[in-house]
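To start, the structure under review is shown below, and the notes come after it.
Note that one protein chain is taken out, while the other chains of the complex remain in position.
Every chain is named by a letter (A, B and C) in the order it is written, and numbering of its residues begins at 1.
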Amino acid sequence: MSKVKFAVAGLGRIGKIHLDNLLQMDHVEVVAVMDPMEECRKYAHERKIPHIVNTYEELLVVAPFDSVVICSPTDTHADYVEMAAKAGIHVFCEKPLDLSMQRVVEVLKVVKETNIKLMLGFNRRFDKEFRKVHNLVKEGAVGQPHLVKITSRDPGAPPVSYIKQSGGLFLDMTIHDFDMARFVVGKEVDEVYAKGAVLVDPAIGEAGDIDTAVVTLTYTDGTMAVIDNSREAAYGYDQRLEVFGSKGMAQADNNYEDSHRLYTNKGILGSLPLHFFLERYAAAYRSEMASYVASLKNGDAMAVDGTDGLRSLQIGLAAIKSLKEKRPVKIAEIGN
Amino acid sequence: MSKVKFAVAGLGRIGKIHLDNLLQMDHVEVVAVMDPMEECRKYAHERKIPHIVNTYEELLVVAPFDSVVICSPTDTHADYVEMAAKAGIHVFCEKPLDLSMQRVVEVLKVVKETNIKLMLGFNRRFDKEFRKVHNLVKEGAVGQPHLVKITSRDPGAPPVSYIKQSGGLFLDMTIHDFDMARFVVGKEVDEVYAKGAVLVDPAIGEAGDIDTAVVTLTYTDGTMAVIDNSREAAYGYDQRLEVFGSKGMAQADNNYEDSHRLYTNKGILGSLPLHFFLERYAAAYRSEMASYVASLKNGDAMAVDGTDGLRSLQIGLAAIKSLKEKRPVKIAEIGN
Amino acid sequence: MSKVKFAVAGLGRIGKIHLDNLLQMDHVEVVAVMDPMEECRKYAHERKIPHIVNTYEELLVVAPFDSVVICSPTDTHADYVEMAAKAGIHVFCEKPLDLSMQRVVEVLKVVKETNIKLMLGFNRRFDKEFRKVHNLVKEGAVGQPHLVKITSRDPGAPPVSYIKQSGGLFLDMTIHDFDMARFVVGKEVDEVYAKGAVLVDPAIGEAGDIDTAVVTLTYTDGTMAVIDNSREAAYGYDQRLEVFGSKGMAQADNNYEDSHRLYTNKGILGSLPLHFFLERYAAAYRSEMASYVASLKNGDAMAVDGTDGLRSLQIGLAAIKSLKEKRPVKIAEIGN
Partner (left out) sequence: MSKVKFAVAGLGRIGKIHLDNLLQMDHVEVVAVMDPMEECRKYAHERKIPHIVNTYEELLVVAPFDSVVICSPTDTHADYVEMAAKAGIHVFCEKPLDLSMQRVVEVLKVVKETNIKLMLGFNRRFDKEFRKVHNLVKEGAVGQPHLVKITSRDPGAPPVSYIKQSGGLFLDMTIHDFDMARFVVGKEVDEVYAKGAVLVDPAIGEAGDIDTAVVTLTYTDGTMAVIDNSREAAYGYDQRLEVFGSKGMAQADNNYEDSHRLYTNKGILGSLPLHFFLERYAAAYRSEMASYVASLKNGDAMAVDGTDGLRSLQIGLAAIKSLKEKRPVKIAEIGN
């Protein structure tokens, strides 16, 4: 069986993960890597990647390959996807495609015209805990969903310099939860009400962002979801999900370093959560890439496609508008 | 030590609980009971209550007592409290005092003028799980509170006839959660956004009420709380609480029939929750009445006073207005 | 319906519990109490018990009653049961009947001849956690039982003066676990191997007892049980049960003060266990007495009868012999 040839564009934290996962897969060959940073290029050298280049333009011509994995900064995603599409190369792109609805719509148009495959990196869909809840809901185990609850808290806020370029809490962090809200019940969101505050670090507020939020989503059929976010949970990364429906409730708990318990006269003590997304979602990143590769090989529909990116962005933009205008905002107000 | 003399007005489900708890307390004597129903009067007879009467007017004169416990229908609360106050009798009154802000303000004025003690029956404050979280928050164990999450779901909806007279979901059911939101962090609520739906039973919608809700509260300092309610949880009564703050998180889990686990090739099975409030809050009702009696005897401030009733009603009315007007509503809009 | 008339002999910790539980039951009347201690007699006075006497002889004649509840010191049990039996009075007796097999056999002979009802106070059979496991085993939920595990640890050792008169760890503490081993699977024990050590307090060893033990029981069909005991668990009372069988496993967990969790950067902290047997088994004591009263009224077989006491004592004596002789001991070696 012939191997699928890959290139990886961008070898930051996520790029390294995707590269290493690809290198461990059967029937996959990574022929080229692009990154302008010396440290990243060294990382690729150690893994004996045949071609290592500085720019995306070079990457596209250095050797033939079937698919590119785009892990470069967000503001390059749209251009890089378009360039790959026009070269007939399939794309796995980290979320988000872009922070502008208009630009995303343009890119998806090119993707459609060139008939390439595009998958977006909403890795949490591949987490075994969330997937189990998704599957239970899909099988009808909770009946008709009525309430969805998503808790998503980071162990610590990123630098303010990062926050300034991130698109803000809703597009940088909550966008994963918006995607999860759609994924777990398979319904579209109709309205958003977002409430936010600066409770963790005033510097985040000075940078024009918030660090704590509660967002209420209403689906088109009246079902409601509520997301709570914080940039800093003292006890570590916190990722939980609950779907309540007419026949019951399914919950995914957070994941912990281990399940030990220590009983002393002070109480019962257990371990902290797995530190952050790299630890919590290590297996999810592997499953995600395996899903992409399998869909490429089998010609199946992508598990997360361009429309999924578009919808999450819409919800995020509606949340921003809601926060600013202090009122519930219909998704239709955002347009597409 | 002389005994505190009590009368109980109304021997429905809650009245019976309070009566039995009083009968088991040292230094307490129940001298009279009022209920128009034959079955309830029989219940009092079996417990050898000296005076058993049909009307509140009779009760107030049948024998001297120090305090009355009012468990009659909601629409009698305000009048009964006023009558007791004017007779110099201390009052424990089931929530709510009244569904009208104006009437509550009037009653509290009389309470103040007559200088009687008034305690309101927000029993959940005495639940050991919630009290533990309250105490941890108060001790600073979670630091400065940022997010409060309250889940409150009933095992089944009451008859539509009840719902019609209940004041609606927010004043009948969520009002407990509004009180908990204030209690657990000791802060006042500034703004309410309520989203509701009829997902359990269309008949509830036809009666002008909702059966499922998500309510976002914002405290005056920016802290946020979110409450989710359902009139019907297939797996039973569900009462949970979480406070997330700058230093950590405290959670109170739901309570279950027992903690057994059965492991088979089908999975791991555990018991359902305690059926409903009578079971879940049995100990809380005892602690509540013990707190009232102790405050009476020691001349301490009441653990739940008239203002607590007033504030919860305000939040409830703001939630109703928010649901109707589809926008966040400031508490100040409700007035008092 | 006529009331069942009771007397209570001995108002120590357990006697008070049984008295108060009887006072709260319908169709029960406590007509007399016996205790030589002033403090205990005062306790009975406050509860308005009609007859309060100093000696068991007085008790038996002070007033007519149907049943006596014997909570006096262990060395009086056998005599008191015999005396009641000969007076035609039914007996609820705290465990053990006696520490001598011969004496127990004698007493049971009298019980049989006089045709009175006798129930023994193995309260743990009425604990909701253990009963649930018992019921699951009985229903076949775990299939054919293969392994039973019982953990039973006290929060602290009793005074050495108590230990000296207690009959030793196996007859004082483990005897509850021996009964549980028989109860939970409904099988008889054939062989005992006991291993013990003095690890908590050398003074216990000097008193001729042990404070830590592992006892392996083999049932007549080859099924095995293992009990582990300690006189002092730093984290508090620890009572757990597990039955493993051909189709699965049923577990009863220990019980805790509450189910809260506190998450901080130090880990996740939960509450300690309920302090000791008075707290852990409060509801079990109520159910136990209710079962006794119901059996009396309905003429049903007792839930825990004299044979149950005899068998547990046999196992305990076999354990003592095994520890001393450092070898497995057959129950048949103990005789009866």
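Simple rule for what comes next: contacts are C-beta pairs under 8 Å (C-beta built on N, C-alpha and C of every residue); 3 or more make two chains touch, one makes a residue touch a chain.
The shown structure was predicted, so the numbers you read here are calculated from the model rather than taken from an experiment.
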{"item": "Sole residue of C:Val31, C:Ala87, C:Met224 or C:Leu278 that reaches the chain not shown, by the stated touch rule", "value": "C:Met224"}
{"item": "Identified contact with the non-displayed chain, of C:His146, C:Lys187 or C:Lys297", "value": "C:His146"}
{"item": "Residue in contact with the excluded chain [from C:Thr212, C:Ser291 or C:Ser312]", "value": "C:Thr212"}
{"item": "Chain not shown, touching residues in subunit A", "value": "24, 26, 46, 128-129, 132-133, 136, 141-142, 247-253, 255, 257-265, 271"}
{"item": "Positions on subunit C contacted by the hidden chain, ascending", "value": "143-144, 146-147, 149, 151, 153, 193, 195, 197-200, 212-214, 216, 218, 222-224, 226, 228, 230, 232-235, 238, 244, 246-249, 326-328"}
{"item": "Contact set of subunit B toward the excluded chain (per top definition)", "value": "233-236, 256, 263-272"}
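Here, only the chains that are shown with their structure count from here on.
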{"item": "Chain whose Cα centroid lies at the greatest distance from that of subunit C", "value": "A"}
{"item": "Chain copies touching (subunit A, subunit C) - same or different residues, decided at half shared", "value": "same"}
{"item": "Gap in Å, rounded to a whole number, between the CA centres of subunit C and subunit B", "value": "40"}
{"item": "Averaged-CA centre spacing for the pair subunit B and subunit A, given as whole angstrom", "value": "42"}
{"item": "Geometric centre distance via CA averages, subunit C-subunit A, whole Å", "value": "58"}
{"item": "Contacts with 2+ other chains: residues of subunit A", "value": "233-235"}
